[in-house]
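For this view, one protein chain was removed and the others were kept in their places.
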Amino acid sequence: MRSYVPGYELQEPRNLAEALERMAREPGEWKPFAGGTDLMVLLEAGKLSHRKFLSIWKLPELRGITVTPAHVTLNALTTYSEIRRHELLAREFPLLCRAASETGGIATQNRGTLGGNIANASPAADSPPALLVYDAELELVSARGARWVPYHGFWKGYKQIAMRDDELIRAIRMPRNKSFSKQLYRKVGTRRAQAISKVCFAGAAQMDAGRIVDVRIALGSVAPTVLRAIETERMLRGEKPGLATLRAAEETLAREIAPIDDIRSTARYRLRVAQNLLAEFCESLAA
Amino acid sequence: MPEAARKIHVNCEINGQAMSLEAHPMARLLDVLREQAGLTGTKEGCGEGECGACSIEMDGALVNSCLIPALQAEGAKIRTIEGVAGAAELSAVQQAFLTHGGAQCGICTPGMILAAQNLLSHKSQPTQNEIREALAGNLCRCTGYTKIFESVLEACRVQRPRP
Partner (left out) sequence: MYRSRAFAEWREFAAAGALQSLEIDELYETSQRYQTLLCPNCRQMTMENRHIGKSVPRKEGREKVTGSARYVDDLTFPQMIHGVTVRSSVARGKILGVRFGNGIPWNEFTIVTAKDIPGKNCVALLIEDQPCLADQFVNHPEEAVVLLAHPDKYLLEEARRAVHIDIEPLPAVFTIEDSLSRKHVIWGDDNIFKSYRVEKGDVASTWSGADFIVEGEYETGAQEQLYIEPQGMIARANPADGVTVWGSLQCPYYVHKALVRLFGLPKEKVRVVQTETGGGFGGKEEYPSMIAGHAALLALKSVQAVKMIYDRAEDMAATTKRHPSRTHHRTAVARDGKLLAMEIDFTLDGGAYETLSPVVLSRGTIHAAGPYACPNVLIQSRVVATNAPPHGAFRGFGAPQSVFALERHLDRVAAAVGLSPEELRRRNFIHEGQTLSVGQVIHEKVQMDKLLDRALELSGYHEKRERFARENPRNAIKRGIGFAAFLHGAGFTGSGEEYLASEAQVTATPDGKVRVLAGSTEMGQGTNTVFAQIAAEALGLECEQIEILQPDTSLVPNSGPTVASRTTMIVGKLVETAALAIKQSLLDAGFLKKSYTSSDFADACRQYTDRFGALQSLVKYQHPGDLHWDDGKYQGDAYGAYAWAVYVAEVSVDTRTAEVRVEDFVAVQEVGKVINPTLAAGQIEGGVAQGIGFALYENVIWQEGRMVNGQMTNYIMPTSMDVPPIRVFFEELPYARGPAGAKGIGELPLDGTAPAIVNAIAHATGADVRQIPVTPEKLMEMLEGVHA
């Protein structure tokens, strides 16, 4: 334990309104603390620079999954375990369920939350690529009100999100009724379980008569933020997935991503694997 | 040196007993269990939620106690390794670990047993793959996992409902 634990404040607001009110009164003073699976690791390592936290873990307003004809809405404290167990999510949003099952181990999945994961904004996070593919939107709330923003574009840079100091994420919603005929999620980590990803790929496509009508491709760990490969999608839209298309897509992808050498892997490896996963995805579209 | 935050009282139930423990709100539940409650069966192996040696059950869910701040244990029903065995008997999992070599140095064993117990409380006859996955968050350096799986399978066999 490399931190001075007595120097940290953690207080529990009685409800969401109180939490937001305190965050509004002293902007930046208090930060939300959900399941702790990221923040407590920083605390242990002596790297948690912020000192005052509001525990939102038990706030009922932030729990629950709602299904309407148009959307599935996951409140921010939805854990990975809850995502895995949800039948409709497994049917209609399988990439998100795959991502949840590959995040840490069972103990992490019981405490890690989708909202916390998004707020932590790591480019190596496992769920964000799936959320991007599913056109997720975020509801940000503050004492001043609530607003919905598309998840795509929520990042401004490495670990920087477009959220004000007095806001927190209340919910994540995804539109239903997408007819993706092919979906692929692949996380390439340091080992089979309990692994941080080196490359994370999420892809979904709508096919018609062997042609790609619509496609979504999102990747993690290959740029300072999780990203949608917009150019690659654009290139693939309307095409038949053949060898020439694939080669062009791989080249486009290489230009869109910016993998680096770091403690876990190399830029070269990440680039090659991202391209290979794209190829695997495209091959599955041709089948 | 920063000002010390006030300690709080955390009221919870541990192994069926109501307890009120004094701790800093950000103190790790692992430390509160080991030091304030004197329950040293739960171990620290890494302090980063990777090894699972600190696994406990909190409100029926398997969690890493090194990643839980004391404040969030308020009102929780906690089970540690000390609460797994009944008064005199060992649980089927514990007994199987004894007869089938599931424990070598024993440091990962409390967390491993909690993880196995937790799995069996949700699925009484898991496949070997399901066991592997359920225990993937508990690292063992001694056994190579083989006899841990054999122990869990033995516990399942013993507990299998007779036709």
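As written, the chains take the letters A and B, and residue 1 is the first residue of each chain.
One rule holds in what follows: contacts are C-beta pairs under 8 Å (C-beta built on N, C-alpha and C of every residue); 3 or more make two chains touch, one makes a residue touch a chain.
Because the structure is a prediction, the values reported are computed rather than measured.
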Response to the item:
Among A:T73, A:T103, A:Q194 or A:T252, contact with the omitted chain is made only by A:Q194
Response to the item:
Touching the unshown chain, chain B contributes residues 1, 34, 39-48, 50-51, 53, 80-82, 84-85, 90, 94, 97-110, 113, 131-133, 135-149
Fill in: Residue numbers in chain A that touch the chain omitted from display
1-6, 44-46, 105, 188, 190-196, 198-199, 263-266, 268-269, 272-273, 276-277, 279-280
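Throughout what follows, only the chains that are shown with their structure count from here on.
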Worksheet item: So in the complex, which bits of chain A are touching chain B?
Response: 1, 4-12, 33, 36-37, 40-41, 43-45, 51, 53, 55, 57-58, 81, 104-108, 110-111, 192-194
Response to the item:
Seen from chain B, its contact residues with chain A in the complex are 1-5, 24-28, 31, 47-50, 52, 55, 61-64, 66-69, 71-72, 74, 115, 118, 133-134, 136-139
